[in-house]
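Take this structure first; my questions come after.
Here the complex is missing a single protein chain, while all its other protein chains stay put.
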């Protein structure tokens, strides 16, 4: 069992929530939803991964709907997107960077919380990955589009890699605040590199009509 | 902690379940699903919000899949829609009124059950809102359409308002059967007024291509 500094867990959560809420708000604006739709989609994107994580480890009610700081961060980011969305869209590269930061903090933070709840290493890795991509999946399903994570393989893989790394660090008892932030940084760098280099996973062989 | 009269909780649940099951059945009929599809979509719309509520407060198995009265109400409403759907569609104003009643009872009932499970006030408000709109979201996602709640802001807002009101009443210890039904009535009236007056939340500024 791992006892993590509460402030560190909160910091990991807040960065991810703010970044993902911006992406949720932008999708809502593109779909021409109104103010309320923007706030709902921003919250779903920002809090969905953490709520899923908490349900999977049996923490109820999930912290994403009971801690006003997390809910507040999502709402503020949603409101920001609603008011300033042409600007937010223009700085979409900034959003991409924030999104990579969110991916990294959610993956590491999700795995750490799962370990803290006493789950097995394998489950902790999977839960880290689900925490990182769950909110974006919920956002896309609600918005009626195929989840981006299914199309961008170098999105979930860095998250799973980071989760595996932090779970290994925990297993070999070399975990520390520095190790945590190093893992976060590594996931972030891999994700950004994948974006810049436009790395893709192989596609299946093209075939005739499969229908 | 709040101990609510079991009959009152059941009544709040049953009204909502019947109303939402009708809306689920109607969506299924429009999508040309067969009998079984109608029953599944009716049940998803009617029971989805309550199942989500119970998962979020850690009540397993959720009452929506273990109490035959709730499941039965959903199935009967689904069957009614299947058999009499041209009539049900013709009385779509009645369905709209029932739906508003379901929204109101689920929001208040969901918050009360969450308070009874000992969750914090903020979580109780959010869970009330999720109880009220969750079933409809599930219905729309399964039917392949963008959830209506994302497009109808004056749908979820009255639910959240009613949840906040009942949580406040609980906080100041002025809760009573009369107060509960007053909150239900208020949410119902606000929702009906929004439909009649065709109130909308602001939309984002129209901009150029955001894609």
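Note that the chains take the letters A and B in the order they are written out, and that residue 1 is the start of every chain.
In this section, a residue touches a chain if its C-beta (ideal position, glycine included) is under 8 Å from a C-beta of that chain, and two chains touch if they have at least 3 such contacts.
Not measured: the values here are computed from a predicted model.
Only one residue in the set A:57, A:77, A:104 or A:165 touches the chain that does not appear here, and it is A:57.
Interface note: of B:8, B:65, B:168 or B:186, the residue touching the hidden chain in the full complex is B:65. Remark: the residues of chain B touching the chain excluded from display are 26, 28-38, 40-41, 51, 55, 58, 60-62, 65-68, 71, 82, 85-86, 89, 141-144. Contact between chain A and the unshown chain involves residues 55-58, 114, 119-120, 122-123, 126-127, 130, 137, 141, 144-147, 149-151, 153, 156-157, 200-205, 207, 210-211.
Simple rule for what comes next: only the chains that are shown with their structure count from here on.
Rounded to whole angstrom, the centroid-to-centroid distance between chain A and chain B, based on C-alpha atoms, equals 29 Å.
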